[in-house]
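To start, I am sharing the structure in question, which I have written as structure tokens.
Shown here is a partial selection of chains from the complex, left in place.
Labels A, B, C and D are assigned to the chains in the order they are written; within every chain, residues are numbered from 1.
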């Protein structure tokens, strides 16, 4: 398994948590401290080094807030 | 008298209908009137009535026809484009003389438009888009309380004349809350409907409710019957309110939501020592043409105010019949005109700037 | 002297304006015979459509109303709410039911409305002078398919009974024909069954009646019956498509399994 | 002046509609003219909610508010949307539990209420709207506290009656904050 890189577009995120629920390595969290201009707490990764670059998060994100790459 | 309660317009319409003994409601969701079907779906069965969510507005109006033909007291409601889809049905209901109350909580158009308030369904209501000669009785309340009263009246007129009655309000009246006093339960006057479809029970010849007349002479005779009815309605059922016609320099003509705004505009003008009056048609059909005969020689101009590009102005011109200059001011597309705009247009017309 | 056949008192004596040999007359009579035999004439309400049978109410001796084109099932829905115990039917042509009134019939079935629809499929718009109907056969000439219905341009005919049978609320769906005395006998039995099911309030009942339109088919009444047999029945197979007690969802589930 | 125009806004679920309705209800009990108008429109998508409330001594023409005497912003998107509608010198009730107290308009009287924090202190996050409502009452005197208590008794009936003390507590807490915040720079009676 390669090493994934995930980018979140905070402004597009609506904090729906769907990405959180599908990450096989459970590294996505909603950041309760950040708030975007639409008023949502945006999602982000912790321990990005665990990311396997599976793309699940981006696949289910309804708002096109996630891009995934493999290094 | 019942206690004052704070109610949302749409819910008050529904509750009023139930208290006037409406037993059948058919509807298809459309904003800004969804609280009516929602309320009915919850409350009507408790009053021994039936709610059916129709698959479309076409179906809704035809379900209403069925229930009406069967002798039931029926209400339906929709908003502008949904009512547009009922136009064939309106002509049909009139042609078979099926009583029915319809509420159009209108919005800004044309097309899909916006769900915000609008009064651009005046033509739709008073001239209709169904085929042939027919008329809906059209009532235009200006508050939730008046809506309640007129819904009661609508059921009565509808049964009495065997004709659909349309209540024309807009999203503002439908969505807002105001304190109102509701009628008692079972306030609806009931009349016999020997023409209704009930099954003959073997004791009378079959009843037939029909719209088609193959021969021109038959259809013309039927049309004469309807025409006489319409003439009677014109004679008996005009209703309107006037204010300060005796010494008004300018007379506003407005109905529903807009008439409320006029009252504030009149205060603004009064503060500037300009005397203004108001004609507020309550029945839009039959139209209160005679109200214009009450205008005085002090009047210099008539100003029609509508949340449309000017539709009622046709009827005002017919009523004024050349006696005064008639002009129009309005906003449309979901925007609501302000009292200040009205007042300043009045001043412009009167040449006081 | 025994009576083998007398015109039912369920029909008025009014003479119909149907063309010679038109099966509308047979369909009318069968319905009224069944209602008469079940002693339901006094409890029945019927709805005539827009189509040649627009004046059905002149011929049928029960309370009736007219419908705007295609809307009979919605009207019936309204009537049944006011008189839940009446016997109620719509009588509709293929233009009325399968074209402009598609939404209304599908949703009457969807809600499981407790009335019976008699669907007269004569593969054409009779009243308006012979235009293509959704049930017009491929190759059949009509005034709007003068070279014959083209599958490429117009698709293949709709099989309404099969389609309606996929809807849960349609508890009784059957296709019959009026092409011969024996077919007519069978049809009558099916009509009776449908009314019985209505009385039990089990759901929506739908009977498709293969019929003729000699005038617009440009055939004699006798040849029309033959054409019905040789052309319509092969495409519109007779038989029951749904009856109470059938496994839920006769059609879909099976296919869903694929 | 005897015409109060308030816009109350926040997330769906924060109870903003309820706040507006309670004010209108109380106004009605004081025999005032009242209107309440929800935001209805596609902006409902996305979970924000707001309503407009007018309480007045004379009949109300339009329930639509283009210029508000006061705006309640229970969350940040609402602040962005409705702050511009307050008249100069008008009131802004900001739920600073959910956003920073920065960048507010300078020409407004700002009533900063940490509604959620206070609600949590009272042991129930759900009553943040009542905290804010208390602040609105003291800040605007649109209706009296007594009327609002009467409304509570009408609204919380049956099983819900037991919620009254909690809600009163929340309201009182908010009222106090509002009073303090408005004391120096704002004179209730001419609003």
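In this text, a residue touches a chain if its C-beta (ideal position, glycine included) is under 8 Å from a C-beta of that chain, and two chains touch if they have at least 3 such contacts.
These numbers come from a predicted model, not from an experiment.
Protein chain copy numbers for the full complex, given in the shown labels, come to A x2, B x2, C x2, D x2.
Here, only the chains that are shown with their structure count from here on.
Should one ask which of A-D and B-C has more C-beta pairs in contact, the pair is B-C. Inter-chain spacing, taken between the CA centroids of chain B and chain C, is 39 Å. Centre-to-centre spacing of chain A and chain B amounts to 53 Å, using the average Cα coordinate of each chain.
Averaged Cα coordinates give chain B a centre that lies 35 Å from the centre of chain D. Of all residues in chain C, only 41-45, 50, 54-55, 57-58, 60-68, 71, 74-83, 86-87, 103-104, 106-107, 110-111 touch chain B in the complex they form. Across the interface of their complex, chain D is touched by residues 14, 35, 37-39 of chain A.
The touching residues of chain B, counted against chain D in their complex, run 4, 6, 31-32, 114-116, 171-172, 175-179, 257, 260-261, 263-264, 336, 338-339.
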